[in-house]
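Only one protein chain is missing from this complex, and each of the others stays in its spot.
Every chain is named by a letter (A, B and C) in the order it is written, and numbering of its residues begins at 1.
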Amino acid sequence: MYHFRNDYSVGCHPAVLEALSAVNAEHVIGYGSDQYCKECADLIRSLCKAPQASVEFMIGGTQTNFTALAAFLRPWESIISPVSGHINGHESGAVEATGHKILAVRTAANGKLTPAHILPIVEECKDPHLTKPRLVYISDATETGGVYTKAELTELSLCCRRNGLLLFLDGARLGCAMASLPNDLTLADIAELTDAFYIGGTKNGAMMGEALVITDPALQGEFFRMKKQHGAVLAKGWLIGVQFQALLKDGLYFQIAQNAVDVAQYLQGGLKNLGIPMMADSPTNQIFPVVPNSLLPHLEKLCTYEVWGKADDTHTVIRFVTSFATPLASADGLLKDIKDLT
Amino acid sequence: MYHFRNDYSVGCHPAVLEALSAVNAEHVIGYGSDQYCKECADLIRSLCKAPQASVEFMIGGTQTNFTALAAFLRPWESIISPVSGHINGHESGAVEATGHKILAVRTAANGKLTPAHILPIVEECKDPHLTKPRLVYISDATETGGVYTKAELTELSLCCRRNGLLLFLDGARLGCAMASLPNDLTLADIAELTDAFYIGGTKNGAMMGEALVITDPALQGEFFRMKKQHGAVLAKGWLIGVQFQALLKDGLYFQIAQNAVDVAQYLQGGLKNLGIPMMADSPTNQIFPVVPNSLLPHLEKLCTYEVWGKADDTHTVIRFVTSFATPLASADGLLKDIKDLT
Amino acid sequence: MYHFRNDYSVGCHPAVLEALSAVNAEHVIGYGSDQYCKECADLIRSLCKAPQASVEFMIGGTQTNFTALAAFLRPWESIISPVSGHINGHESGAVEATGHKILAVRTAANGKLTPAHILPIVEECKDPHLTKPRLVYISDATETGGVYTKAELTELSLCCRRNGLLLFLDGARLGCAMASLPNDLTLADIAELTDAFYIGGTKNGAMMGEALVITDPALQGEFFRMKKQHGAVLAKGWLIGVQFQALLKDGLYFQIAQNAVDVAQYLQGGLKNLGIPMMADSPTNQIFPVVPNSLLPHLEKLCTYEVWGKADDTHTVIRFVTSFATPLASADGLLKDIKDLT
Partner (left out) sequence: MYHFRNDYSVGCHPAVLEALSAVNAEHVIGYGSDQYCKECADLIRSLCKAPQASVEFMIGGTQTNFTALAAFLRPWESIISPVSGHINGHESGAVEATGHKILAVRTAANGKLTPAHILPIVEECKDPHLTKPRLVYISDATETGGVYTKAELTELSLCCRRNGLLLFLDGARLGCAMASLPNDLTLADIAELTDAFYIGGTKNGAMMGEALVITDPALQGEFFRMKKQHGAVLAKGWLIGVQFQALLKDGLYFQIAQNAVDVAQYLQGGLKNLGIPMMADSPTNQIFPVVPNSLLPHLEKLCTYEVWGKADDTHTVIRFVTSFATPLASADGLLKDIKDLT
């Protein structure tokens, strides 16, 4: 059985487990005020070349999204997001549960936002019977594997700043975005161009945890109280700091993302050689083959995957996802087995 | 240095770490729909003799409290809680952030609620300009080490049922409550007498995690969507199931709670022998010595603890907490060192 | 100057003012528990042939929408609404501020929902990572003058009941909908086919006030506490009961709606005769002429209206609205003046 269901289906990278084991018996102060979190926050600030940034260790992605957004916004303010944005579709109304409207905008299949999506909304919402758009939510990579270039993010950032909008980047899959071919962004670029973003741990080697980087000092105040209010303060907070330290101190985070992307790209190329087209080419660790429905019963015996949607009456879009735990051999094996089938 | 600051200052019990390590490389389905969580939920239902109960694995205590309470209540309904209840004092307004008023009632120093606290509130709130009390929140043990007997919990439960009130028991420190001398409650009793309660993992051997048991079937529906909305669904959900399995399958959970209580009681007895009185006797793993202020600078060099409050102009109440990671030798050592000092 | 800006730009119908004056010096019990509200609620139940219904007098439309929806829903439940629904576009995020997501669906220009809009959303939301759709929000008439027939509302109602969805009808302009040519619904039909709806006062002759009719007994409980919580309890509650009594007891409500519709239809016909097309034909008291931009400066001197949007580079959609206070002479005068201009 080959595993391509998602990038959060094994525990954690062995180095992370080792780091957690090494500190397991130590007595550490709680709630994230420990030395591990402090050092790791310093490391992240340094990687981001953002000495003014605050770093907040959170437990998961949905929590990071709604806690940050609700902390940054006033009650009458709303969020511009792609229709495909994770906050709009897969978080059970978490953002609305904090009281804020999402102004969802239809994008190209890659799920990326551009100023052309944003400006008409800003214009329409000058009417004070509507909410005031105050924050633009994007993901890098997007849900469908879209990756922002530096030029694109710069343009978006300028558009936001000119229009009084905050720019928030959901980085649940930031590692793989940065390891992908089209990427030319550094962490420092992202820190400069956004007001807040996060470095996803859950989907790139950690047991759990996201590192939220709030680069705009005006947004940092009293964030601890906000985290506490939303259940985002882990009593044993150092457990997240220790994991991110293990991932970031020697570049492991980026190496394992590279592995995930490489294996996914190898698989994508191989499938295309076998005549299986993609819904759209994705440069990241998620790929979206369009397979004949007749293949699905066989595929289910070979590997795990997710059904993404119907392509046409006889074809289905499926999703393969790779992670640090996906060896190249899995891709190779799957390709051979599919070749044998077809 | 002896460690008595709290019961969540080391990683996890070695057996828990071992269990996590054993499954670390396995591919498991996410969001808590895995086999480990299923088996562990069955085990908990069986320990509680409550086959109808649903078991929800949550990440932390604050999150469990506000997610459950908000799931159970309608917008105009409120919560009766002791003033000293964790939801009222130490969760940064998390319950109110979900829209519900806490009707806080002053209790005796042990923090325990009785029908006499509840009935006048029910009476007053018949006025429809007020919120409608719908849920009674208690903790076992309370913040000050109060422990409910079976007679007390039965009386409270009857009072709630007669008055249309749900009874919710915060069990962040349930292990130590049940290991304490005054306790005569079983898990099955608690399941029968409450509508929902939780078995705390964070403060009794787990890295993180609380097992919420919803015994009232009317409260169980769509709880997954509620968890997701409040960031309480861990992507790698099996990590909590695996931990609780390690703790519960052979009674480890109760053994380590017993150790914590025994060491705390030994320390409490020893301190009293040294002429140091308690704010009030506590039968659990938390004790509250009243020490001369002049002792504090010396104590800080010997051990970790928390300042609980001012006793009088020359004395301070401090809190010592024990856990699975507190050897009897620590209590012994501290007692000897204090004896030397005084 | 002719007035066509909206249907809430004069105080109230003279008969309503007279009724308010007649009771002005009386001492009446507050908060809507008075005899006027009771009698008027009985009258409405009788008009609706719905003896089981509760009638709640509210102050305005936005308030009625969010208070009712938030009362009816659990935290994880969401609302299906047309994109053009008032709650989605013109209430400053009021529904989201109570914590609920709106699942907005694009409709035809008439703004009407059909089962075909609803079923795919129900299907998609079986995924528990999404909110659970629980209520369908429609307006009669819609924002663009769409009016439901009995067959359409019946079909929608059946679809809702089969799928566990509540049906809520925003009746801010219900009077004009019912006075329009395509309408074949009675109040009794609407009461039978929906779970709750309201009879709009503000836009049909009252100073302020909407009469919410909750026909489903399961939704009625503790609604007073909910109203109080959301500022919807007028201290001098009888002021709304008295107004609705004046409007409903002898059919004045329906007569003035008929006048508004008749004048609007007369104007629509006249404009079309003058070669001015409509964005779409509307059978109600709102019409949407498409005028050359060059006409606008002249029109501004003749009458009040609202700009609805751009039609093309040289044409603008405007909105004319009539009310009880729009004499046929205004329509006649405006038509003559426009004829003179063109």
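Here are a few things to note about the model shown:
Just so we're on the same page, a residue touches a chain if its C-beta (ideal position, glycine included) is under 8 Å from a C-beta of that chain, and two chains touch if they have at least 3 such contacts.
Quick caveat, the model's predicted, so the values are computed rather than measured.
Within the entire complex, contacts from the absent chain reach the displayed chains A, B, C. Among C:Met208, C:Leu252 or C:Leu302, the one in contact with the hidden chain is C:Met208.
The omitted chain makes contact with just one of the residues B:Phe4, B:Trp76 or B:Phe288: B:Trp76.
Interface note: of C:Cys37, C:Leu130, C:Val233 or C:Ala331, the residue touching the hidden chain in the full complex is C:Val233. Against the chain not shown here, subunit B presents residues 75-76, 78, 89-93, 96-102, 128-131.
The chain not displayed touches subunit C at residues 3, 5-6, 8-12, 14, 17, 20-21, 23-30, 59-63, 66-67, 91-94, 97, 202-203, 207-208, 225-226, 228-236, 239, 304, 325. In the full complex, the hidden chain is touched by subunit A at residues 31, 70-71, 74-76, 98-99, 128-132, 222, 224-226, 228-229.
Here, only the chains that are shown with their structure count from here on.
Greatest Cα centroid separation from subunit C: this falls to B.
Chain centres here are Cα means. That of subunit A falls 34 Å from that of subunit B. A separation of 51 Å divides the Cα centre of subunit B from that of subunit C. Mean C-alpha positions place subunit A and subunit C at a centre distance of 42 Å. Residue positions of subunit A with contacts to 2 or more other chains are 91-93, 97.
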